[in-house]
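All protein chains of the complex are present and in place, except for one that has been dropped.
Entry: subunit A
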Amino acid sequence: MAAAMPLALLVLLLLGPRGWCLAEPPRDSLREELVITPLPSGDVAATFQFRTRWDSELQREGVSHYRLFPKALGQLISKYSLRELHLSFTQGFWRTRYWGPPFLQAPSGAELWVWFQDTVTDVDKSWKELSNVLSGIFCASLNFIDSTNTVTPTASFKPLGLANDTDHYFLRYAVLPREVVCTENLTPWKKLLPCSSKAGLSVLLKADRLFHTSYHSQAVHIRPVCRNARCTSISWELRQTLSVVFDAFITGQGKKDWSLFRMFSRTLTEPCPLASESRVYVDITNYNQDNETLEVNPPPTTTYQDIILGTRKTYAIYDLLDTAMINNSRNLNIQLKWKRPPENGYIHYQPAQDRLQPHLLEMLIQLPANSVTKVSIQFERALLKWTEYTPDPNHGFYVSPSVLSALVPSVVAAKPVDWEESPLFNSLFPVSDGSNYFVRLYTEPLLVNLPTPDFSMPYNVICLTCTVVAVCYGSFYNLLTRTFHIEEPRTGGLAKRLANLIRRARGVPPL
């Protein structure tokens, strides 16, 4: 009988929460968004945001069940009692002067800052373990975070989400500026998305395009948010963000036009069926002011106006969940064309390949009168393979001279002459009309000093010190162990005989 009692109680306990479970609405939701902003410099910025909201108190549940929220991160939150986690990987630097203010800020390299729950006793230990686990999840060198590069800011880095108290003892912050962000960091980041990279906006996330950009920044933000307006309970929010800046000018052969296909080499084909919202915003702020400047295709159905980062902006909205948007053409390739080409110029740039071909930069420029034009090229000094150094590497390495070809207007209009008849010195370069003449100028070759290693330093040091030691020791040893005594020569040498001859001549006794 006694055995039956606890059993019955157990069954009741099991039934209780189950009924409650069934009554619940879906407890997690996904929203995704892409903002495309043409930048003042002619580049194009694309900012993805994927937001997973989970109505669950992660810390209180022993057995965890995940649907849209990724299991790997959920386990982290409950195991290390996290309150907030912000992790970003960035390659490049956001040039505010050329690109304007960014939506999402991140330092170059990897940045991690975490707020722990106040129940954590040993924050430093949790921080160390957490950074190691994150290092494994994101294939990054976050395991190099230790006490030497961790700080606890007291004024900055307040919690972004719901927080009762802000005792800075539970905050840790670290940056690894050397971290190189690459595909191996993007792949695990993509795996955290519910639709992976199979549907929705995440289709566009093709690694080889995303990393051929001037700026790449991907981030993960986890924070608690209010579940409802009255904030009676909390939900967890995971935001995965990715912003890239495409150099549209170079990839577009000098044109600033762009399209999704040209940037990502993919188009949008279907919405992610798990997302409750899936939108593309395109910045067309100039569109309304002057209809002549640009044209977006397909034409947007709705627009959205707001003041973003201090300026009034207009966005065209493409809603992927709108069935008409994709069904028409089976795919959606948003294009933007500038109607009036901004400037007349031509730039051709062919980047170098190591040990195969050199750089080539050609620019067609129209110079205004009485002006100075400077073309400067930044370069980095690199170490060569040690067999590639010339025998006199300290002399430097030559960079071939630049060439300036120009048609200079002549002061006096020359009369057209018969080309065959004119003197040879005047007829190498054909000139179409007499109003200008052709000049080709060469600059001096540039001598660049590359860093040269000391090729034999270590062994030299060893040999030198050992020789010094051996010489000192040897003479010392000789002095101490040898016996020195003067030996009487039995027969004099040639010098002695000579001396004696002289002595005899002088009348002095011989030696």
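Assorted remarks:
Everything that follows uses one rule, which is that a residue touches a chain if its C-beta (ideal position, glycine included) is under 8 Å from a C-beta of that chain, and two chains touch if they have at least 3 such contacts; residues count from 1.
The working rule: contacts and distances are computed from a predicted model.
Per its UniProt record, the hidden chain corresponds to "Phosphatidylinositol glycan anchor biosynthesis class S" from the list "Septin", "Phosphatidylinositol glycan anchor biosynthesis class S", "AP-2 complex subunit alpha" or "Cytochrome c oxidase subunit 6C". Within the full complex, the residue among A:Pro177, A:Pro273 or A:Pro510 touching the omitted chain is A:Pro273.
Among A:Lys79, A:Arg95, A:Arg266 or A:Lys313, only A:Lys79 touches the chain left out of the display. Among A:Val35, A:Leu87 or A:Ile137, only A:Ile137 touches the chain left out of the display. Residue in contact with the omitted chain (choice from A:Ser41, A:Gln117, A:Thr152 or A:Ser196): A:Ser196. Seen across the whole complex, the unshown chain contacts subunit A at 2-3, 7, 14, 17-18, 21-22, 63-68, 70-73, 75-76, 78-79, 133, 136-137, 191, 194-196, 198-199, 270, 273-274, 459, 462-463, 466-467, 469-470, 473-474, 477-478, 480-486, 488.
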